[in-house]
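Note that one protein chain is taken out, while the other chains of the complex remain in position.
Letters A and B mark the chains in the order given here, with residues in each chain numbered from 1 onward.
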Amino acid sequence: MGLPMKIRATNKDGVTEIKVLMNHVMETGLRKDASGQLVPALFITEVTAKLNDKVVMQAQWGQAVARNPYLAFKVKGGKSGDKVSISWKDSSGDTRTDEATVS
Amino acid sequence: MDRREFLHLLGIASVAGMQLPLSVARAEQAAEELYDAAAFGNVSLLHLTDSHAQLRPIYFREPSVNLGVGSMAGRPPHIVGEAFLKQFGIAPNTRLSHAFTYLDFERAAPIYGKVGGFAHIATLIKRLRATRPGALLLDGGDSWQGSGSALWSKGQDMVDAQKLLGVDLMTLHWESTLGADRVKEVADKDFAGRIEIIAQNIKTADFGDPVFKPYVMRTVNGVKVAIIGQAMPYTPIAHPRYFVPDWTFGIQEDNMQKTVDAARAEGAQAVVLLSHNGMDVDLKMASRVRGIDAILGGHTHDGVPTPSVVDNAGGKTIVMNGGSAGKFIGVLDLDVKGGRVADYRYRLLPVFANLLPADAEMEALIARTRTPYESKLGEKLAVSEGLLYRRGNFNGSFDQIILDALMAEKDAEISFSPGFRWGTTVLPGEPITMENLLDQTAITYPYVTVTQMSGSQIKDILEDVCDNLFNADPYHQQGGDMVRVGGMSYSCDPTAKIGSRIGDMSLNGNRIEAGKTYKVAGWAPVSEAARDAGGEPIWELVARHLRTKKTIAAPELNLPRLKNVDGNPGITG
Partner (left out) sequence: MNPGHQATRRGFLRLTGLLGLATSALALAPRLALAAWNKSAFETKGLADVYKTLGVVSPVASGDVQINASDIAENGAVVPVEAISKIPNTTQISFLIEKNPTTLTAQFDLGPDMLPEISTRVKMAETSNVIALVKADGKFYTASKEIKVTLGGCGG
């Protein structure tokens, strides 16, 4: 399930800019906790972005994407009111999808 | 001017067998010569920067070591002492040579008296505004930190003084160490409709939205002038990140160019950058960003009398740096004709308290804001036999007292103290008051730390800090001086690269071993964990030490052996 993302999508001069802040620990598996135990790896491995249900970008991530991942990209086309959806899947198999409207 | 006080000072000077530099009448003449420079052009900008909350007049010794490396070697501001006088055509043994250099400081300071002080600055600002209608007063930041009263009032004493002084615009550095919420509170309440905080390089950490206006447009005598703000780019690195968790900084050169272009597109006939980059960073930025007419800079505390003129693809940019501690006011007069800056005049005026009578209203405000703290600040902790100062690339004598106190009080083999560039000067024979001590230490993360460090960790720290100071690329410089080191000796080659600058590390004649651990005392940690460990504030430790000692002999400075600096005019021969 995970926690909700923040998505901001704005259209300017025929290009839709999409900015996403995900909510995820992005544990590398290399960090030790206060008691000296390794914290197991848990990180987003796959991301899919859609504009009006059409896949525009797919990504694969490793451990070194920062905690609460940020992503910004631009798509040709789109207009005010269009739907943007972002999905992720993490190394435990957990998934989440959030949507936003282009302004 | 307080004639009685001035005559008294002159009396002391003559008793000490020194040549009297001035009669009272000549003092007034000196004031006229210094402060009544003819106005020029149609747009005037008055610049105060890095006052570090010094509301009252103080002594401030300029550095005897201010090394430049790479392309900066031997160029302003990296020139000290006699080379400085020669570079800027200042006669030795004069009021100006005393203001701009450390030369003969102990002899000259009692003669010329204290510098700065907001009541005296207020008088000067009024005098300048009288001949420069519409002049804007720009505060380059580092105004709300550096004194006990600013710390305890969360900068309120300075905020009130800035408003009374008539500051129009300001940018930020140490202000942010009061916490982002406090900065916003002042911006939204105290400053509303009066003073605008500007910073093109502070953005929100989530989506990168601007936190403050990047620039403002002001019309001065019919001329549209854009003033862009640049906060200290490395604020969350140089200080604990937890003060500004939701803000990011950085140099943001691309956004600077976009901001200049936007200001020009909006019709700006002159574009001025109010910068807290530090002078080397400003010089590099001026060579790369097009369309800035002038950079009024601070951060590195360089009192530079003459602007540096920098060529870039868009023309020329003049770069200035306005010193610190309220010691100087920069006056930039621009002649804007035909939609562009045609000519300029610049003067960096030293604020001699004896030559400028205190402004009564400001004096009253300062007295009022100090009342709750006066008895605490006035405590005499010990008497100093030597001159106490901080500024310079390596240990100053006041740093040495802090380092010695840390080692003694914490039974540590080695001590570290940050290379801050602020901190006032105490003359020999004067008492060291709690106020003097807070002038060196008043920060919001003052915790004392004691750490077991390996020799290799110690080397890594020294290399890391040294690279912030001596990286050949100015964009990698953060603006502080070298970390002050107690107990341990070392050598430093400023011209080398990170990893190779520090050598010959030894303790009591024995080599520091990479794998061995040493007990190191320090203060001003940036980590959250160190804050939560709750070490005592450094001023309490040093005060305890000084009270026990009662008299402090001139400290022996633990200076590194420097390599490859022969002939560098950033150090005295």
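The criterion applied here is as follows: a contact is a pair of C-beta atoms (placed from the backbone, for glycine too) under 8 Å apart; a residue touches a chain by one contact, two chains touch by 3 or more.
Here the structure is a predicted model, which means the values were calculated and not measured.
S.K.: Thinking of the complex as a whole, which visible chains are touched by the chain that is not shown?
M.R.: The chain that is not shown touches these displayed chains: A, B.
S.K.: From the list B:307, B:419 or B:446, pick the residue that touches the absent chain.
M.R.: The missing chain is touched by B:419.
S.K.: Just name the one of B:254, B:411, B:532 or B:566 that touches the chain not displayed here.
M.R.: Counting the whole complex, the residue in contact with the absent chain is B:254.
S.K.: Could you please point out the chain B residues that touch the chain left off the display?
M.R.: Chain B touches the missing chain through residues 173, 205, 232, 234-239, 241, 248-251, 254, 278, 299-301, 418-421, 456-457, 460-461, 464-465, 467-468, 473, 475-476, 478-481, 483, 524-526.
S.K.: With the missing chain put back, which residues of chain A would touch it? List them for me.
M.R.: The list for chain A reads 15, 26, 28, 30, 45-46, 51, 54-67, 69-77, 91.
Keep this in mind: only the chains that are shown with their structure count from here on.
S.K.: Need the CA-centroid distance for the pair chain A / chain B, whole Å please.
M.R.: A distance of 43 Å separates the two centres.
S.K.: For the complex, give me every residue of chain B touching chain A.
M.R.: Residue list for chain B touching chain A: 206-207.
S.K.: Give every residue of chain A touching chain B within the complex, in rising order.
M.R.: 6, 8, 19, 21, 70
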